[in-house]
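Missing here: one protein chain of the complex. Every other protein chain is in place.
Coming up: chain A.
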Amino acid sequence: MRPFTYERARTPAEAAAAASRNPGAKFIAGGTNLLDLMKLQIEVPSHLIDVNGLGLDRIEATPEGGLRIGALVRNTDLAADERVRRDYAVLSRALLAGASGQLRNKATTAGNLLQRTRCPYFYDTAQPCNKRQPGSGCSAIGGVTRGLAVIGTSEACIATHPSDMAVAMRALDATVETVKADGTMRQIPIAEFHRLPGDTPHIETALERGDFITAVILPPPAGGRQFYRKVRDRASYAFALVSVAAVVQRDGTGRVALGGVAHKPWRVEAAEAELPRGAKPAMAAILDGAKPTHENAFKVPLAERTLASVLAEARG
């Protein structure tokens, strides 16, 4: 961990302004990912802006009939919220499938979206990594890749996004609300919030310098039966090999987003027309163009079979 300066922001605009002033600044809320990365010198912020005092910890109804989730709402509180459990069950289930009770008590909504990858090569600073050190190369390609991405990859990076919550948000068509120092607000659809790696895997989101996330907005409830199936090597406290967030309507139509397969929560809206025909055609369309490695090729049939499990439960 390198020495850093620290301040507490009092308003979202002030937080954004502080970030604009300090090129090496990072916001810190729960710190469940950032502090670990700082200890390993993977993140080396020169300045931390503590945003825990900003409020932003409420879940409010929107005039449109949705929910506005404050950026600092803790994962535990979000998962337990009665409206979330009733109307957005996929989100509650995704949250509870992630991390541990202690971590969920600290982790925030915005922070969860901004988690860094769990690619093991990203964590070993003796190894090249384009995400950690742009231009240094990707040591994962050709290495141990069992947990890594199968679609949307590039020659520069095959990392996955580790979040469960974001996968549910993607299925729910959430919107990320940000503010800049001058008070300008943006509404970024979750589909556009996370990026594919391309040539710049170190740029992971659509956030610009000084953008501060104030809330995540959920549209009115999608109805249907909602599922989050996370498949992993042990029953708890592990990242997804594959996860499926699904909203399935009575008529068999619905939405599907995948975790554990790409650099971002993976959803192909056009493929969802295949859902009523079953998991096989639907997943073939969702993962069309997948380029798995020898070690992670299993994720393709696994995704199909996991979706089949969800659809069977939806029918049952």
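Please note the rule applied: a residue touches a chain if its C-beta (ideal position, glycine included) is under 8 Å from a C-beta of that chain, and two chains touch if they have at least 3 such contacts; residues count from 1.
Basically, contacts and distances are computed from a predicted model.
Considering only "Beta-hydroxyacyl-ACP dehydratase", "Putative respiratory nitrate reductase gamma subunit (NarV)", "Methionine ABC transporter permease" or "Xanthine dehydrogenase YagR molybdenum-binding subunit", the record for the omitted chain gives "Xanthine dehydrogenase YagR molybdenum-binding subunit", by its UniProt protein name. From the options A:Ser92, A:Ser139 or A:Thr214, the residue with contact to the chain not on display is A:Ser139. Touch with the chain that is not drawn comes from one residue among A:Thr11, A:Gln127, A:Thr205 or A:Gln249, which is A:Gln127.
Residue positions on chain A in contact with the hidden chain: 1-3, 39, 41, 118, 120-121, 123-124, 126-127, 139, 142-144, 146, 229, 231-239, 241, 279-280, 298, 301-302, 305-306, 308-309, 312, in rising order.
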